[in-house]
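Every protein chain but one is kept in place in this view of the complex.
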Amino acid sequence: MPDRPDDFQKFRANLNEEILGCGHLGIKRFFALDHQAYEPGAIGTKTKELLGLVASAVLRCDDRITYHLVRFGEEGWKRDEVIDALNVALIVGGSITIPHVRRAFASMREINGLKNS
Amino acid sequence: MPDRPDDFQKFRANLNEEILGCGHLGIKRFFALDHQAYEPGAIGTKTKELLGLVASAVLRCDDRITYHLVRFGEEGWKRDEVIDALNVALIVGGSITIPHVRRAFASMREINGLKNS
Amino acid sequence: MPDRPDDFQKFRANLNEEILGCGHLGIKRFFALDHQAYEPGAIGTKTKELLGLVASAVLRCDDRITYHLVRFGEEGWKRDEVIDALNVALIVGGSITIPHVRRAFASMREINGLKNS
Amino acid sequence: MPDRPDDFQKFRANLNEEILGCGHLGIKRFFALDHQAYEPGAIGTKTKELLGLVASAVLRCDDRITYHLVRFGEEGWKRDEVIDALNVALIVGGSITIPHVRRAFASMREINGLKNS
Amino acid sequence: MPDRPDDFQKFRANLNEEILGCGHLGIKRFFALDHQAYEPGAIGTKTKELLGLVASAVLRCDDRITYHLVRFGEEGWKRDEVIDALNVALIVGGSITIPHVRRAFASMREINGLKNS
Partner (left out) sequence: MPDRPDDFQKFRANLNEEILGCGHLGIKRFFALDHQAYEPGAIGTKTKELLGLVASAVLRCDDRITYHLVRFGEEGWKRDEVIDALNVALIVGGSITIPHVRRAFASMREINGLKNS
């Protein structure tokens, strides 16, 4: 039911290119800041991606949940760690986040390293 | 445009089974608590389903609106009662809830007992 | 820590008078619609107040929680019914609603009919 | 990936007709108030549509973003003005609004007067 | 009941100084982007402040509502224009925004140019 991670990535890349080329400096700078927020600082990238996932889950945004799940493979998070983080989001955000947790599990079916083995 | 109630129910059942079997005790317990919240207590189940619908509508979650609408047939709520509850959600939540009210009306077209007769 | 129900009611009445007298027809009509949403319809006022409480709790608005709690005395809801409704809000809205549930319990200390006896 | 503006408009018109004909006076009056909120008052319609767009974007509602974008052609807003307003929404609402900004750009591809020329 | 605009401004200035001096480049840049979002672009500052007010009202943030109200005097918005914008926020955001509209009216009592004359 949710868009597949691959389709989402293509749509995302295509539109990001149009947005970054639209000539608005504020938007361009904000996209850069958003990118930099996950670079290593006092906290490392691996933990920051987890912060991004939980923030996206309690704010109930499927697109950003998928995005962080895709990044998790690259950062080396394991399936049970992702699930433990989703539990924090579920408890903080309540049962209204359940549909998004369901779609996160559906997305994990297609992401190497996060599949149910 | 919205997913049909039948498709949603299948997707929901399939993923819930995976989530409940994932081995995380906290998630399993929260799903149980979510279920128990609608069992008869000081307030009866019929009224609690209505509380769940209005909470889902003001939080703008189509999946949970559909879920409660499907349950309404079983609990015996009538179409005009559901509409009166949606009005409370609309006034509390404002015009940003209108798209969800529209999709609730679209879902009711396929739910016995809530169809426009 | 929360404003006491009496102080809130005075502030509310004073400002509502200014707003309704400000000459904007749209605002005046919306305040009327908000009032009418809780009048008896397909669903009775007593249940509608409960819907209003749960909607306010999941949207995390202390002022409207207090307002509905004050109305509950007039509608005859009992303390254990209010608590059962707050549980639905807590499960739907998650632990982020806990501070509001706490303030609801603090407000109930000062509302006849809802006090812990 | 998002519904195309034309499909959305048809679904919207079809369901609005059913809702307005459902016999609930409160819902009917609220739909009227929602319409009137964008009519010329102390502030003109053109600016009000922009307020509606930004409100819809920070509340992350694709349907209402699309609706206001369609209206923009009629009101004469230009692409760079819409983008400047979306930047305000992006800064106020944060990166969680990015997926909606992306879908707004995708919708603009199909709206005369807002296309990238 | 709400903090008075003068007290809010002092608290805001004091803490902003600490935050901007805390040495985190990302936070510093975001504060700059937030400031720049209201500078003249395809849309003028006067309209952008109005966008900021409505965004803050539907997201129900008293601090930012107060901030934009204080700025309105400088930008030359009139009381009836502010009220017309608050009506858009009220209709989009629903009755859950009423407490914030009340506090906006309370703040206007202390802001030159927006007082009820």
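What to note about this one:
A, B, C, D and E label the chains in the order they appear, each numbered from 1.
Simple rule for what comes next: a residue touches a chain if its C-beta (ideal position, glycine included) is under 8 Å from a C-beta of that chain, and two chains touch if they have at least 3 such contacts.
The shown structure was predicted, so the numbers you read here are calculated from the model rather than taken from an experiment.
For the chain excluded from display, the touched partners among the shown chains of the whole complex are A, B, C, D, E.
Touch with the chain that is not drawn comes from one residue among B:30, B:77 or B:105, which is B:30. In the complete complex, the hidden chain is touched by one of C:19, C:57, C:70 or C:83, namely C:83.
With the whole complex as reference, residues 58, 90-97 of chain D touch the missing chain. The missing chain lies against chain B, touching residues 24, 26, 29-30, 33, 36-37, 41. Seen from chain A, the chain kept out of the figure touches residues 33-34, 37-38, 41-43, 47-48, 50-52, 54-56, 58-59, 78, 80-81, 83-85, 87-89, 91-93.
What we mean here is this: only the chains that are shown with their structure count from here on.
Shared contact partners of chain A and chain B, listed by label, are C, D, E.
Chains making contact with chain A as well as with chain E: B, C, D. For the pairs B-C and A-D, the larger set of C-beta contacts lies at B-C. Interface note: chain C and chain E, two copies of one sequence, contact each other through mostly non-matching residue numbers (shared numbers fall below half of all numbers used).
With centres defined as mean CA coordinates, chain D is found 26 Å away from chain B.
Distance between chain D and chain E, defined via averaged C-alpha coordinates, is recorded as 23 Å.
Each of the following residues of chain B touches two or more other chains: 34, 37, 55-56, 58-59, 80, 83-84, 87, 90-93, 95-96. Chain-to-chain contact here is organised exhaustively, every possible pair of chains being in touch.
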